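Data block below; observations after.
Only a single protein chain was left out; the remaining protein chains are all shown in position.
After this line comes subunit A, so read on.
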Amino acid sequence: MYTRLVRWIDDRLMVSPLWRDMADHPVPAHVNPSERVSAFVYCFGGVTFLLIIAQFITGMFLAMYYVPDIVNSYNSTKYLMHHVLFGLQLLSMHNWGSSLIIIMVTLHMLRIYWMGVYKKPRELNWLVGVTLLILILAFGFTGYLLPWDEKAYFATQVGVSFAKYVPFIGPALQKILSGGNNIGAATLTRFFAIHVLFLPALLIAFLGLHFLMIRRQGITGPY
């Protein structure tokens, strides 16, 4: 039954060769934690990716309750925390997830740096990786504003104020970021859109590049 289904799909889409190519792709044994326990250092990147998927899922569920305007964002967050079944756990997972991702990304970068993985031919993937780091920090910064409590408001005020020091375009940049002269209603919707639409799109694109390059270049051998 299963074989017939696969054959039926394959007759039309030829998925098997793609799948076989991915599944049979040889991975050096020295990165496998069951061969050598110390190989877990090769997992930090993969774990980060898994945590990013977890963030996507918890984020989608949070968006079911969150209302991005200055009257309701605080109240909807409060409602989620106190009245929604598992709402507080959901928010907690999203909150902890951001911290764990920062830790895992740092460990991943340290491993890359320590082993000199970015050397030829992998220079370009390092550039993509640093861009991913900046995107992840941008996720953290924009997400911090969304509950719209005092911590969120004043930290964002401080953060956005740094933009004004960029030469020539500083004041304009600050205005674009906050959607006006102050942190207010426009800032909140803007940060919400950046956090849930712009950044995920960019993140997926750059993750795709990251993985394609790893596939093309392979994993570095031991020294």
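The working rule: a contact is a pair of C-beta atoms (placed from the backbone, for glycine too) under 8 Å apart; a residue touches a chain by one contact, two chains touch by 3 or more; residues count from 1.
Simple rule for what comes next: contacts and distances are computed from a predicted model.
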Omitted chain (choose from "Cytochrome c domain-containing protein", "Sugar ABC transporter permease", "Xanthine dehydrogenase family protein molybdopterin-binding subunit" or "Electron transfer flavoprotein subunit alpha") - UniProt protein name: "Cytochrome c domain-containing protein"
Touching residue (missing chain; options A:Met104, A:Leu132 or A:Leu177): A:Met104
Hidden partner chain, touching residue among A:Val6, A:Met60, A:Val166 or A:Ala201: A:Val166
Chain not shown, touching residues in subunit A: 20, 22-34, 40, 43, 46-47, 50-51, 54, 70, 74, 77-78, 81, 88-93, 95-100, 102, 104, 113-116, 118-120, 122-123, 126-127, 130, 134, 137, 140-141, 144, 147-155, 157-159, 162, 165-167, 170, 182-184, 220, 223
